[in-house]
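Structure below; questions to follow.
Only one protein chain is missing; all other protein chains are in place.
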Amino acid sequence: MAQKVRVAVVGASGYTGGELLRLLASHPHVDITLVTAEKHAGKQVQDVFPSLRGSVGAQPLVKADASEIRAQADFAFTALPHHTAASVVAELWTAGMPVVDLSADYRFEELSVYEAWYGAHPRPDVIPQAIYGLPELHRERIRGAKLVANPGCYVTSAILALAPLLRDGLIEPTDILDDAKSGMSGAGRSASEEMLFSEVNEGFRPYKVANHRHQPEIEKELSTQAGGTEVRVTFVPHLLPINRGILSSIYCKPKAGVTVKEALEAWDRAYGGEYFVRLVGQGKVPNPGHVRGSNFCDLGLHFDERQNRLILFSALDNLVKGASGQAVQNMNLMLGFDETAGLDRFPIFP
Amino acid sequence: MAQKVRVAVVGASGYTGGELLRLLASHPHVDITLVTAEKHAGKQVQDVFPSLRGSVGAQPLVKADASEIRAQADFAFTALPHHTAASVVAELWTAGMPVVDLSADYRFEELSVYEAWYGAHPRPDVIPQAIYGLPELHRERIRGAKLVANPGCYVTSAILALAPLLRDGLIEPTDILDDAKSGMSGAGRSASEEMLFSEVNEGFRPYKVANHRHQPEIEKELSTQAGGTEVRVTFVPHLLPINRGILSSIYCKPKAGVTVKEALEAWDRAYGGEYFVRLVGQGKVPNPGHVRGSNFCDLGLHFDERQNRLILFSALDNLVKGASGQAVQNMNLMLGFDETAGLDRFPIFP
Amino acid sequence: MAQKVRVAVVGASGYTGGELLRLLASHPHVDITLVTAEKHAGKQVQDVFPSLRGSVGAQPLVKADASEIRAQADFAFTALPHHTAASVVAELWTAGMPVVDLSADYRFEELSVYEAWYGAHPRPDVIPQAIYGLPELHRERIRGAKLVANPGCYVTSAILALAPLLRDGLIEPTDILDDAKSGMSGAGRSASEEMLFSEVNEGFRPYKVANHRHQPEIEKELSTQAGGTEVRVTFVPHLLPINRGILSSIYCKPKAGVTVKEALEAWDRAYGGEYFVRLVGQGKVPNPGHVRGSNFCDLGLHFDERQNRLILFSALDNLVKGASGQAVQNMNLMLGFDETAGLDRFPIFP
Partner (left out) sequence: MAQKVRVAVVGASGYTGGELLRLLASHPHVDITLVTAEKHAGKQVQDVFPSLRGSVGAQPLVKADASEIRAQADFAFTALPHHTAASVVAELWTAGMPVVDLSADYRFEELSVYEAWYGAHPRPDVIPQAIYGLPELHRERIRGAKLVANPGCYVTSAILALAPLLRDGLIEPTDILDDAKSGMSGAGRSASEEMLFSEVNEGFRPYKVANHRHQPEIEKELSTQAGGTEVRVTFVPHLLPINRGILSSIYCKPKAGVTVKEALEAWDRAYGGEYFVRLVGQGKVPNPGHVRGSNFCDLGLHFDERQNRLILFSALDNLVKGASGQAVQNMNLMLGFDETAGLDRFPIFP
């Protein structure tokens, strides 16, 4: 085995940071050489993630600037809040360090769209350097990339279902509805009353109705997939009382004359050779409970003949294929590893 | 206090039967004088519902035919499987006994629609006698009724949100989508592998996609509300890993020129005086966790301006307003009690 | 009906406050005339408890001092943090207002025990006025009381199981172990990372091992019940990933010659006439899921013959019999109402 690549996890106190540590700890080709945190600096990883007690758990959480990160690692994952990420990533990029950024800061080519939803961008000059990190759509560009913007969780779920149909011009691009449901880890680890166990458990609620910033991200990427045609999506996220997992129920209209068979064939063409996308097959449905802890995205398709509506279901683990697993997949491509390295495990069920 | 009415709960082993017992046990104007069951006959109520230990719990579960029910009670609730209900209800009706039937057997005026989804009806002759038991829409007819067909849980949730808008001609009647989510008690109490705790917990799945028999029930009632105009709904139910509660996320299109204000006013007119329908107000969302154990239905409305889509949210407890609570509300009307008798309790939270 | 008593709920933002409002809203003999809060003053009840939307929900949350409380109500419940409660309660008591205090501040006759666990007491002079509010043990004294200290949730669960056995001298008083498990609402409503849904769900953990301040409360009350004999209990609480409910698994040793039958008879004598204590019967076990939302405490008894250990199980809803329901029961006694008024509802299941 060749020498291992030294990786840094920058911002490791939240759930995506912890998930990166979990996945990287058993990755065959990397060593975690630096783990940074702000608030928890001075503690050990296992103080914030008792689940990681052991080798990775004993690592210190440190504050580190870009030059120190550059000194101690060959590759960085940034799991920082939006805006903070932009600056740190820009410095790492300037220092020549390959980075996968899990924030939204480098996901939008168009600055105006970013700024409409996230506010001013501290380093717009670096934006053109970033590749959108959805390997099933942009594999070749990711291979050569130095800066990869890891997609949002809801976004990955929606795009994997819709991209082949839009690419092949099978559905109406402006009559799409995504009724999405996410487990609570997607809402982050910051303490707030509305995220307390007792507030959430045995309930279910929509939030940011048709006003979530994953909507423009879904639309801009799908428009790209549709060859520049404008794509419009009504996006309504809901919070499920489960830890992990997204199910997107997506409703769209086939163009005149398009058959269900053609839609299924488009999926087959797109994903027949993809390890991480599983087509569940006729009469079956995806369930986030069947991808838990894994990098799989499960897709299923139904047709409401009476109403001429295609109904797509897409399930993934928001912390894995929706965040840290996809980030590792991107690193694998960037560094020339087998794309499934460290990710070739089946979901935990039940 | 006047003499109490003697009521029978026919078919008390399932969740709706148990919920009837819970609600009736503290109803001020009735005595539970008969509780029937098939499989569990010979046991006591508390053997199948330890939660009811106490006065109601000590009652025996007996097998009883229509004449015995008639002898021992003045009013009957039937919580039996479809088809079984049809026969028992017909006999009770023939014997002159007022009944609220919680099955689907008397919900469809049109026999053909019933038979397309449920199979042959054993007593089509009795169908015309039944009134559809949604008090907020049919209060006056329920007051004089002898036989009330209690609506389905998903159906109540959808109709309460949509009826005012269709009645006033504010939305397109054939472009409606109901992405509905229900707690597991809605799936009944029969043992099956797919309903085991470990199969359901930490997961979420659609089922009977665009093929659930609540769809024709929603459509026929909404068509009535729309003055006979055909209403078409794509209905996709999902199962939530919670005990109780439905959230319907309903997507529809306002007719040209219709404003959100008009939609809200239609709701206000319809429900301003209704005790059991609560409008959550602008910027808020209903949550089944906030109606748990109560007969309330909470409604909220959002508007996706970009896509010109109205988004309605409707939340209720599938066992109360979606079944047994509404049944008691119907009884209250039929017997001239205060409509809220036995139902005037706030939800349990958390 | 005689005129209703005007009650104030002082400190209504937390779960016990909300539960008081839920129970009092349908209590036949009281009107809620004042609802106080600190942080949320200026909002309405339904802003902090959307479940209470409706009549009680529309009430304002106000800041109020003792004199204003006295002016607007005839009876007060105080659901305030420890120490804050002590002062407010003392003022209310001085002003001649009957109070049920849900804090720990007046539960300990011995100041030194209180201060060892809670710190300095601002008004030790008022302590002798308080009656310990466990109606099944102190009913007659509560009837005449002006100030009732409502017991802790774990404490009620443990005492109801153990008191009859200690009173009758059937078990060893210093070899008692209480392995208790509580739902998350018992941990309060303050935002903290360790109480976030994702931290709690799918987990289970002990806390404050043999160091929880309900231990001295259990011991002092049981010592009283044992006629002054010292009682010692190892108390180990755990947090269950459920909203409501306590199960105490209590292990003790029968004194030489004592039979299981005698233990059961002691329970029968103590609770045969009690509405709120239910003995589950041989071979059965209590389950907090069977008392949800109700004021019942379910008790079950097993015997490990090989080890000569009595095993007692006690289940209650920590927010009802463990807090607000018991507080209402105390008020009923203090004001001469039927003891079950407002509390005569069966649990919600499932």
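As written, the chain order gives the labels A, B and C, with residue 1 at the start of each chain.
We adopt the following convention: a contact is a pair of C-beta atoms (placed from the backbone, for glycine too) under 8 Å apart; a residue touches a chain by one contact, two chains touch by 3 or more.
The model shown is predicted, which means the values in this text are computed figures rather than measured ones.
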{"item": "Contacts of the hidden chain among displayed chains", "value": "A, B, C"}
{"item": "Residue in contact with the excluded chain [from A:138, A:292 or A:321]", "value": "A:292"}
{"item": "Selected from A:41, A:95, A:335 or A:348 as touching the chain missing from the view", "value": "A:348"}
{"item": "Contact partner of the left-out chain, one of B:241, B:254, B:288 or B:322", "value": "B:241"}
{"item": "For chain A, residues in touch with the removed chain", "value": "15, 18, 21-22, 25-26, 49-54, 56, 184-185, 202, 243-244, 275, 278, 280, 284, 287, 289-294, 296, 298, 344-350"}
{"item": "Positions on chain C contacted by the hidden chain, ascending", "value": "174, 177, 179, 181, 198-207, 209-210, 232, 234, 236, 238, 240-245, 247, 249, 251, 285-290, 292, 302-304, 306-307, 309, 311, 313, 350"}
{"item": "Those residues of chain B which, in the complete complex, touch the missing chain", "value": "15, 183-185, 189-193, 195-202, 241-243"}
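In this text, only the chains that are shown with their structure count from here on.
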{"item": "Chain contact graph, described as a line, ring, star, complete graph or other shape", "value": "complete"}
{"item": "Per-chain Cα centre nearest the global Cα centre, belonging to chain", "value": "B"}
{"item": "Euclidean distance of C-alpha centroids - chain A vs chain B, Å", "value": "40"}
{"item": "Centre-of-Cα separation between chain C and chain A, whole angstrom", "value": "46"}
{"item": "Chain B and chain C, separation of their C-alpha mean positions in angstrom", "value": "35"}
{"item": "Shared interface positions of chain B, touching two or more other chains", "value": "202, 243-244, 287, 289-290, 292, 350"}
